[in-house]
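Here is the structure we will look at.
With one protein chain removed, the remaining protein chains of the complex are shown where they sit.
Note that the chains are named A, B and C in the order they appear, and that numbering of residues resets to 1 at the start of each chain.
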Amino acid sequence: MSEPTASKPIELRRRLHAYPEPSWCEFYTTSRLADRVEEIGVDDVFVGREAIDPDERLGVPDERVLERWRERAAEHGARTDHLESMDGGTTGLVAVLDRGPGPVVGLRVDIDALPFEESTEPDHEPAAEGFRSENPGVMHACGHDAHMAIGIGVLESLADAEFSGTVKVFFQPAEEALGGGRAMAATDHVDDVDAFFAVHVGLGHPTGTVVAGSNRPLAVRQSRATFTGESAHAGLAPNEGRNAMQAMATAIQNLHAIPRHADGLTRVNVGSARAGTASNVVADEATIELEVRAGANDVLEYMTTHVDRILRTAGEMHDCELETTVIGQAPRVDSDPELAEVVETVAQRTPGVDSVERHADFGASEDATYFMRRIADAGGCGTYVVVGTDHPGGHHTPRFDVDERSIEIATTVLTDAIGDVLSEAP
Amino acid sequence: MSEPTASKPIELRRRLHAYPEPSWCEFYTTSRLADRVEEIGVDDVFVGREAIDPDERLGVPDERVLERWRERAAEHGARTDHLESMDGGTTGLVAVLDRGPGPVVGLRVDIDALPFEESTEPDHEPAAEGFRSENPGVMHACGHDAHMAIGIGVLESLADAEFSGTVKVFFQPAEEALGGGRAMAATDHVDDVDAFFAVHVGLGHPTGTVVAGSNRPLAVRQSRATFTGESAHAGLAPNEGRNAMQAMATAIQNLHAIPRHADGLTRVNVGSARAGTASNVVADEATIELEVRAGANDVLEYMTTHVDRILRTAGEMHDCELETTVIGQAPRVDSDPELAEVVETVAQRTPGVDSVERHADFGASEDATYFMRRIADAGGCGTYVVVGTDHPGGHHTPRFDVDERSIEIATTVLTDAIGDVLSEAP
Amino acid sequence: MSEPTASKPIELRRRLHAYPEPSWCEFYTTSRLADRVEEIGVDDVFVGREAIDPDERLGVPDERVLERWRERAAEHGARTDHLESMDGGTTGLVAVLDRGPGPVVGLRVDIDALPFEESTEPDHEPAAEGFRSENPGVMHACGHDAHMAIGIGVLESLADAEFSGTVKVFFQPAEEALGGGRAMAATDHVDDVDAFFAVHVGLGHPTGTVVAGSNRPLAVRQSRATFTGESAHAGLAPNEGRNAMQAMATAIQNLHAIPRHADGLTRVNVGSARAGTASNVVADEATIELEVRAGANDVLEYMTTHVDRILRTAGEMHDCELETTVIGQAPRVDSDPELAEVVETVAQRTPGVDSVERHADFGASEDATYFMRRIADAGGCGTYVVVGTDHPGGHHTPRFDVDERSIEIATTVLTDAIGDVLSEAP
Partner (left out) sequence: MSEPTASKPIELRRRLHAYPEPSWCEFYTTSRLADRVEEIGVDDVFVGREAIDPDERLGVPDERVLERWRERAAEHGARTDHLESMDGGTTGLVAVLDRGPGPVVGLRVDIDALPFEESTEPDHEPAAEGFRSENPGVMHACGHDAHMAIGIGVLESLADAEFSGTVKVFFQPAEEALGGGRAMAATDHVDDVDAFFAVHVGLGHPTGTVVAGSNRPLAVRQSRATFTGESAHAGLAPNEGRNAMQAMATAIQNLHAIPRHADGLTRVNVGSARAGTASNVVADEATIELEVRAGANDVLEYMTTHVDRILRTAGEMHDCELETTVIGQAPRVDSDPELAEVVETVAQRTPGVDSVERHADFGASEDATYFMRRIADAGGCGTYVVVGTDHPGGHHTPRFDVDERSIEIATTVLTDAIGDVLSEAP
């Protein structure tokens, strides 16, 4: 149905790679994508507050952090009207090709980066080729730069194609924080989607491999808990304190010891802790960040119930107040076998693809599942496609990079799969 | 024997109050004191490396922090030769009046400030009178500014007096960190001291009260412990981590539960904790700061033995390495009753004093005890004198202030007590 | 005033030593004492339910245990009417000499034994002399046999004496369990007591020493807590359990870590734990026995508040029910200085006494303090007298024994002190 024009997407990928922004701070990225889809000539563009439900966001950083990234984006040429639409960290974009009656097909790509300093070593291609991150301490270390290029590439191809129906590309913010999927899936852009694709490059699969339908992502909930007690001089009056440090330690120990579950695997981790100020003062505040995961959604509920109970009682045990916030969340939703078959068929005939797997376990977590669940609930279907890419460093490491050939492969496979769905309609 | 000249010390107190420096960063303060004692015309001045034993310092901050304060001191006019003597955070000063054969008498005053932002409220006198802290986030909130003025006042009085013997005033750095007492008491300036006085204002006693010999300070040890494990993805491979968070939580719980001791009161507090980076990563590092205190030195040893064992085994339990540093320490040493009687007698006849207590419990900890222990071991004696002062806010709070009348009282009492010791010699 | 007839009390001490009974099981002991005071010819005898308030008892053992000891007592000749009065473990006795108007003086001695097997070694005098315990696993290892002999000796002496007033001897059960003091002090026998003596032998003081007023007993509360959860197959369905083992472990760790208190020493101990049945079953029940002590009654309240909160929240944390029972309790009450002076004066003239201390710290806990508190509240006074005795083995060890000379000394001192109080009345 189409022949992707690879050069421009790759150029875009490199530009976006050089300007990575963390979750909910993708001001420049969103604006740049908006510019590009306008150039392509899509029928509708929804930016920022029109693309997400602000109240459903999770893990939004401090106003101070948002402001700093917004200003930096403005300095780098982000359009004022775009920035206004993204006020208070409401990033993201939905681009629509509307060609009249017919199926509505969605494609989701994610756009945020990670808080790592990118490698400067000479054999790290972005460093060698001059498109290494310009933003200190932030890096596209999970391929979302490639994902955006794929989304743009698919729009380019389909913009020139003839079809009846609608194509929506969801440029989702804050996937790394597991905070944007819920916010974008809650909008009515998703209401009428019949078939849905999400795409990820790599994940251990080499260039040339395509997984048509990834399954078994772990359901996950990440949260922050703050215990507030009362400080006291540890030598003169330890009894006058309400010890947030002890509440925290009790919580950490008991959280890691939540009983295993018969119906599916579970995970639990308290990954971050900050408490108190000095050795001679009873700590009056302690904050932890933690997550639970599970192989099934009801097992995640089991974990969540335990987490909430342990936090509450650990606080009460040491007479501390407790405040908790969910900072990231995603359910487990598996790929639709029939839609995966469409991808499988298309991939088998795509140049550069030498291995196609119908199913594979995902292993980690992803908030594209919010889209998949909502669409499935409304009678549609979705699949999570993995397009292999050779990557020298692992995901989430300073030396991660993608094989740019995979961008072309992914663009072709997804364009053709979307084309198939559009043309197969009665 | 003497008439203190109050006005100059108070002027000095105000100048030093306005320029507070934290432990081991007293570059400006030391230099300013050196200038002043030279003006007074003492016989010897020892600055920095000549005043302390650098290897015995505890709780020295990062080189970066030291450098910042050194530069600031230079900008504010600290003399270059003084700054060179204090290279690498070796602050402090010993001033000596050497008048030939006779008793050697020591007086110790401390010189560092606290990491608090001083009150700006109009009824806070330093704010109203224009000598509030010029150094953001640092404040003389424990009266060490008054102590320095007392030390200078005593030197001024005695410089004009006639006596046979030697008087040494120890301007000790880093008392708040419990890190300077050990370093200054380890020098040979202390070797020949026959009678020793340390002085503190306030501590809950009002202006007009003098405690001749404070007793029962708590022995204390403060330390920092870092557990180093290995990070891992908490969802994909929790088993590959070595969990520093769990090591830390186990340590916190068990430290607070060290059994009470029959032979004296004990205290234990983990006051600060920092661990890990994100909810989805097994924490590979965790650092705590803690202290133990005891009513007797061998009970402190008991606590220390337990602390060390708990930290070591908590680390091993979770396969983590452990690194510990002592950051502050002081023994319990009580005042000598006979020397306290000298103070009592003198205080009873001092104008402005309306209540004299021979003994009182100290309650907290102090590293002047290092001097007192070393001097007692060599056959000398020491007493810890508290000179009451009305203080609107509590010690270690942003509204702490001293009643400047107490500076004059303290100067008189100490000058006269030192004079008594000098004249009573056979 | 009197000359104690020593031989009969010692004979009685040996008979009672040979038949030790645990707390609330002193059926034979009470009956034997009742027989003896009737022989002496006192004016009133109150046995069992008439001597204590059954509702105020703490730490009463199982009905099964009570029944076994009651039957054994019956077999050994305890009178049926006595046993009926002690139905359900209501042991104890009050003997009264009522000689008309005048002061009311009380003496309390305790009567229960400990759950130890007595030594059989030939140099253990009760073994050598043939009055070793006949009751396996139970032993008079704290001198209560001597106390009873003293109580009887005092009654014998005073029965023959002339005085105006009333003397009451309280033979208190269940001191070792800290469960009988509260029950006997709650009766109206105590209402009108003007002066009160409690006596204990030994406690580290040798024969010939008398402590006129022992002070600073530790306030104490002992309790039992049972967590009830739900069992489950630990392999097949761990999530179906409610884990009482984890609730218990969390409680044990946090109880030992209750913060120290500025106003007095504290103690905490979980001394016994029983939980679960087999390694492959999630434990559905866990029971601990614990105690807290404190140097002051309000500090004990502080500890109690913490204990209750920790137990409650540890149970809730693991979704377990909690049941708690107080099994022993005693307040801190100090001796009256004036009454102690009476004892001091008398002791100084008593043959065999070579050292009299006015005050000494008690160190452990005692429920005679219930009497002392109630009597002080009503305007009377009390003192806790320690009469030294050489004891080869420590208290609460299988080789404990008393020097029988101390029985005569104690009898004389107490008889004379009571006599003094009676004769000094206006």
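Methods note: contacts are C-beta pairs under 8 Å (C-beta built on N, C-alpha and C of every residue); 3 or more make two chains touch, one makes a residue touch a chain.
What you see is a predicted model, and the numbers here were worked out from it, not measured in a lab.
Note that of C:A73, C:V220, C:V299 or C:M372, the residue touching the chain absent from this view is C:V220. Between the chain not shown and the residues B:T228, B:T287 or B:T313, the one that touches is B:T313. Across the entire complex, the residue among B:H261, B:R332, B:R374 or B:R399 in touch with the chain not shown is B:H261. Looking at B:G88, B:G102, B:P238 or B:P337, the residue that reaches the missing chain in the full complex is B:P238. Check C:G276, C:P337 or C:G393 against the missing chain and you find that the one touching it is C:G276. Counting over the whole complex, chain C has residues 218, 220, 222-224, 233-236, 238, 243, 245-246, 248-250, 252-253, 256, 267-283, 286, 289-291, 293, 327-328, 363-365, 396 touching the chain that is not drawn.
Considering the complete assembly, chain B touches the hidden chain via residues 236-241, 243, 246, 250, 253-254, 257, 259-263, 282, 302, 309-310, 313-314, 316-317, 319. Contacts to the hidden chain, counted on chain A, fall at residues 253-254, 256-257, 259-260, 265-268.
In this section, only the chains that are shown with their structure count from here on.
Rounded to whole angstrom, the centroid-to-centroid distance between chain A and chain B, based on C-alpha atoms, equals 52 Å. With centres defined as mean CA coordinates, chain C is found 50 Å away from chain B. Under the contact definition stated at the top, the residues of chain B that touch 2 or more other chains are 253, 256, 267-268.
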